[in-house]
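Excluded from the complex is one protein chain; the other protein chains are retained at their positions.
Showing subunit A:
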C-alpha cells in the first residue's frame, strides 16, 4: 500500500429534525492508503451512503474533516470540491446514473472532457472495449440492459484515472450472475489501475473482496471486521 489518499477525522453529520437535531452519523475517523480497498457495510439507514457522500466531498460534515488526495474538503466551496472530484474521484452508482442525453461513448468521455483531456474519445473507445462494449458505442442508455449500463458506468468511473473510486451498491440493481461479472470487472480494473476503492454494499460476499471492511449501525461505527 502507498501513502494515505483519504483521511477522515472525527467525522459526523447531523440534520435538523422535527424534534431537534438528528445525528445520522456519529463521529468516526478512518484512513485509507492509495491502492487500498474498503467496504462500508450496514443495514438500510445505518448511514453508509451518508459516509460515502462525506468522503467523496458530495456533502459537508457537521464536524470533522476529510482530506482527499491532499485536499481538505471542509475548507473548499462546492465548485472547488467539484474540481477535486473531477481530478481524483470516480463513481459507480447502484442505479447506474448515466446521462440519458449522451450515448455510451459520450458518457465515458464525460469525465475526461471535464478534465480537459484531448484524447477523451479514443480513451473512451478503449475503455468501452475493455468492459466488453466496443460494439455498443453509439447506443443510448435506454437501449442498454442493466448490466451493460453498469459496465458503461464502470468504464466512465475509471475514465479520468481517479485516485479514489467510490461505488455505492454497484450490484444492487443487477441479478446475481450479472452482479458477479460486474464485481469481477470492478476489482480487475481496480487492480490494473491501482485505484483506491471505497465500496458501500449490503452484499457480504462483495464486501469480503475488499481488503478492509467497516460496519455502521445507526450511524455508529461498530468494531471493524478484520479479515
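Everything that follows uses one rule, which is that a residue touches a chain if its C-beta (ideal position, glycine included) is under 8 Å from a C-beta of that chain, and two chains touch if they have at least 3 such contacts; residues count from 1.
To be clear about the criterion, contacts and distances are computed from a predicted model.
A.B. asks: Just by its UniProt name, which of "Heme exporter protein B", "ATP synthase subunit b", "ABC transporter permease" or "Biotin-dependent carboxyltransferase family protein" is the chain not shown in this complex?
C.D. replies: From the listed options "Heme exporter protein B", "ATP synthase subunit b", "ABC transporter permease" or "Biotin-dependent carboxyltransferase family protein", the omitted chain resolves to "ABC transporter permease".
A.B. asks: Considering the whole complex, which of A:29, A:95 or A:208 touches the chain not shown?
C.D. replies: Missing-chain contact among the listed residues: A:95.
A.B. asks: Out of A:65, A:87 or A:180, which touches the unshown chain?
C.D. replies: Candidates A:65, A:87 or A:180; residue touching the omitted chain: A:87.
A.B. asks: Tell me which of A:49, A:123 or A:171 is the one touching the absent chain.
C.D. replies: Missing-chain contact among the listed residues: A:49.
A.B. asks: Please identify, in ascending order, the residues of subunit A that touch the omitted chain?
C.D. replies: These residues touch the chain not displayed: 49, 52-53, 56, 58-59, 78-79, 82-87, 89, 91, 93-95, 97, 99-102, 106, 110-111, 113-115, 140, 142, 156, 160, 168-169, 172.
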